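I have a structure here, written as structure tokens, and I will follow up with some questions on it.
With one protein chain removed, the remaining protein chains of the complex are shown where they sit.
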Amino acid sequence: MPIPAATLYPPFNILRLSHVELCVTDLARARGFYVDTLGLQVTHEDAGHIYLRAMEERGHHCVILKLAAAGSVGVLGFKLYDQPDLDKAAAWFAAQGLSVDWVERPFMGRALATRDPMGVPLEFDVQMDRLPPIHQHYALYRGVKPLRIDHFNLFSPDVDASVAFYAQMGFRVTEYTADEDTGRTWAAWMHRKGGVHDIAFTNGRGPRLHHLAFWVPTPLNIIDLLDLMATTGYVGHIERGPGRHGISNAFFLYIRDHDGHRTEVYCSDYQTVDPDLEPIRWNLKDPQRQTLWGAPAPKSWFEEGSVFDGAALRDSTLAAQPIVAP
Amino acid sequence: MPIPAATLYPPFNILRLSHVELCVTDLARARGFYVDTLGLQVTHEDAGHIYLRAMEERGHHCVILKLAAAGSVGVLGFKLYDQPDLDKAAAWFAAQGLSVDWVERPFMGRALATRDPMGVPLEFDVQMDRLPPIHQHYALYRGVKPLRIDHFNLFSPDVDASVAFYAQMGFRVTEYTADEDTGRTWAAWMHRKGGVHDIAFTNGRGPRLHHLAFWVPTPLNIIDLLDLMATTGYVGHIERGPGRHGISNAFFLYIRDHDGHRTEVYCSDYQTVDPDLEPIRWNLKDPQRQTLWGAPAPKSWFEEGSVFDGAALRDSTLAAQPIVAP
Amino acid sequence: MPIPAATLYPPFNILRLSHVELCVTDLARARGFYVDTLGLQVTHEDAGHIYLRAMEERGHHCVILKLAAAGSVGVLGFKLYDQPDLDKAAAWFAAQGLSVDWVERPFMGRALATRDPMGVPLEFDVQMDRLPPIHQHYALYRGVKPLRIDHFNLFSPDVDASVAFYAQMGFRVTEYTADEDTGRTWAAWMHRKGGVHDIAFTNGRGPRLHHLAFWVPTPLNIIDLLDLMATTGYVGHIERGPGRHGISNAFFLYIRDHDGHRTEVYCSDYQTVDPDLEPIRWNLKDPQRQTLWGAPAPKSWFEEGSVFDGAALRDSTLAAQPIVAP
Partner (left out) sequence: MPIPAATLYPPFNILRLSHVELCVTDLARARGFYVDTLGLQVTHEDAGHIYLRAMEERGHHCVILKLAAAGSVGVLGFKLYDQPDLDKAAAWFAAQGLSVDWVERPFMGRALATRDPMGVPLEFDVQMDRLPPIHQHYALYRGVKPLRIDHFNLFSPDVDASVAFYAQMGFRVTEYTADEDTGRTWAAWMHRKGGVHDIAFTNGRGPRLHHLAFWVPTPLNIIDLLDLMATTGYVGHIERGPGRHGISNAFFLYIRDHDGHRTEVYCSDYQTVDPDLEPIRWNLKDPQRQTLWGAPAPKSWFEEGSVFDGAALRDSTLAAQPIVAP
């Protein structure tokens, strides 16, 4: 299936990814990972939740840690341009025969809850409480100095189908991996906000969240995080990296929390606001697409991911092969 | 005058700044500065011109060096979303009583030439020749490793008027400096592409170009450029920096070419795609807005700039005071 | 006076600078500067003193903050190779007609107290309490991440005389500034430990301590310190930099504590263990010796320094001219 061309006039305007709800089994332990180690800022805390934002974000939260019986992902949130877009989105999802629910969320205006055809729980909103800037409060910077949430990466049992669906919503492919033999797409990176991606799909049993990612200032901040984790009892939580992805050219590190949720911290990206930006095609047989420098990724990185609440898992429609990274 | 709120529905869609034509008096000398020292890539060269692009750009050029009798700026170029936007732009400028000319430019599709009310020569285009990616051709990286053109900064004799005009075109103010006593705006940073700015206006005799700017990977690349310039005969071309601006939080360096054109190389920026992003207001009396670390800028930085071809200069309508930086 | 050649066989073996006693007028305030901001580690604290070490040091302290009525410098300490060297040092100073006192210091073995011919209070020791390594305790790193004390820089009213005296003790000149007209030495950098310097002398009213210096990992740590100081009430304590010295090639920043004591944080150095290393001669008329990148230093940097307890001040024997930096 050829990669879809950029949709010039999407049915509604998605600005960017907004937030994710991560279900964790121990809030204090998760706080040690996301706040004390990674360096996210707490914006609200109650018995069942911790709300977090990164250093340059003005929205109330980009991550919600929710106490639960098991590790899973509650929802992926996206911010729309304005209120009319929210109604257009509701109409469009209804027309696709997909669920449409208006939900109330703390610290946010009205939100539209639905699922994509794979069952991934999605939430669209326009308004979230705004907080004062802290990006110049340098005394608050900790850990890897996370600046903003950057993207979600999902396992999809049918990447071509996932890409086709999100392309209709206006997500544009910046890079992708194709199987030269079958022509099938093995992985694709799609954006709305003008970077390499807001969301990416990777071939594999799914839907599952492969990772969420934070943008950090420089590679040295990632080295600082490695040194910190390696000497504070988190060495077992370092899964892959540091390295450079051929795809996206990202300097990356992958770490895992106690419930197995994977976070990528990365820097180096490029501007993709041009609608005529040509997607970069990578060959499934080119190992440098995964790691420009050649080092292989561990088995866990290809196989493990976080399930979405209420989403049934399906195996990939593609022959079992090394899952395409990143 | 209060800073204008973000225009939600601009008359046409400007994606980002695109390119600038710099008139220089010696092409070989300018090549030494922009190519051998700064590190831009030559994409075309003829007897009268050198076309340049930065490392992550796919468009044919972001800077045109044009041989001329005197140093000046020929035009500032902006890329529009699609061809209908170009016609909407023509209609809108005509409606403002401003000139509208369709011009032919090498390596580009049809382009609309006009001027803003201050007389700044503008050019709008949709299509420019696309080139293969070179951002992973690491053997080509030189100098400061410029990744992309980031913004233009202009002296305006009436910043409030300039801001009001560009706000109508959909440029959004991210940060600005206000005179608490008069309420007048001293400087403003406005964007389209989702960063701190595509264009900024600074109070002063104008219109003149204060500087163009390139985004670079890390502060260490800027230190590398300083070391290189300081030991290859360019020490006199280092004007200001390195430092951190309070406004925009940019880590910056300002350098001058042999004709006096000023270039900023900088990194650290933040994402501004949210239409509800609150502009950050700075007080004219706060010196840290200019240099977070306190070091003053040299007199030349406040006073000198590049004239635009065919634009009459006017003094500022505001009382002479330190010009707001950056 | 020609710069003295390296003494191959000094009368006793000085390993390196060891520590400095800084008299401060408010211990809590000094703690905020040296511990919370600069990032030194407290190894002992009592009503009148705070003992500090840098991250890679195993010795008990490199800085002693001593509560006093006025800001001054109590003593400069140097570590000798072994106990016999201490006796040789005592004999040698006595032979020079200089004072020799055996003193008891907390956390140290026997120490020899004396003064150089300019009156600078010196202390020589062999043994200091050793502490467990903390250089891999990354959770302890703060501020600029100071790794080790690197050197002392002194104003001397007669640099030629100071250089001649320390050369007899085996200090080797690595770089120096000469007045081409008079042949007099304006400044000199001298080492024992194999770097650019353990001690440097700069022409000016003295003896006074111009600064002490700490070695830090990379220029980015210095930028982090600038951002931290600029946003935590210390912007007025940033005196000069960041920049690159021509002499020593150091990437530097100079900051001042509340009592005016100056600290340099710097990185980039080179190995100087070869006794046949030729000193690098700089011309007094070359501004790049001070700042490779061309930016001038502020007046305070040339004129202000810390007095030594009990040392009478003399004006320079050289005509008043810009004091040689760094």
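First chain written, first letter: the chains are A, B and C, and each begins at residue 1.
The rule we apply is simple: contacts are C-beta pairs under 8 Å (C-beta built on N, C-alpha and C of every residue); 3 or more make two chains touch, one makes a residue touch a chain.
None of these values were measured; they are calculated from a predicted model.
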> Among the chains in view, which touch the chain not shown?
Replying inline: A, B, C
> Which residue among C:133, C:183 or C:236 touches the omitted chain?
Replying inline: C:133
>> Tell me which of B:28, B:47, B:69 or B:139 is the one touching the absent chain.
In response: B:139
> Among A:149, A:226, A:247 or A:280, which one is in touch with the chain left out?
Replying inline: A:226
>> Using the touch definition from the top, which of A:251, A:270 or A:308 touches the missing chain?
In response: A:251
> For chain A, which residues reach the chain that was dropped from this view?
Replying inline: 218-220, 223, 226-227, 229-231, 235-236, 238, 242, 244, 251, 288, 292-295
> In terms of residues, what is the contact footprint of the unshown chain on chain B?
Replying inline: 136-139, 218, 220, 224, 227-228, 230-232
>> Contact with the hidden chain only, please: which chain C residues?
In response: 8, 15-16, 56, 58-59, 79, 81-82, 127, 130, 133, 135-136, 147-148, 193-194, 217-220, 246, 249, 268, 270-271, 273-278, 280, 292
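As a convention for this text, only the chains that are shown with their structure count from here on.
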> Looking at chain B with chain C, do both copies bring the same residues to the contact (over half shared) or different ones?
Replying inline: same
> Which whole number of Å gives the spacing of the CA centres of chain A and chain C?
Replying inline: 50
>> Averaging over Cα atoms per chain, report the distance between chain B and chain C in Å.
In response: 44
>> Residues touching two or more other chains, restricted to chain B: which are they?
In response: 218-220, 292
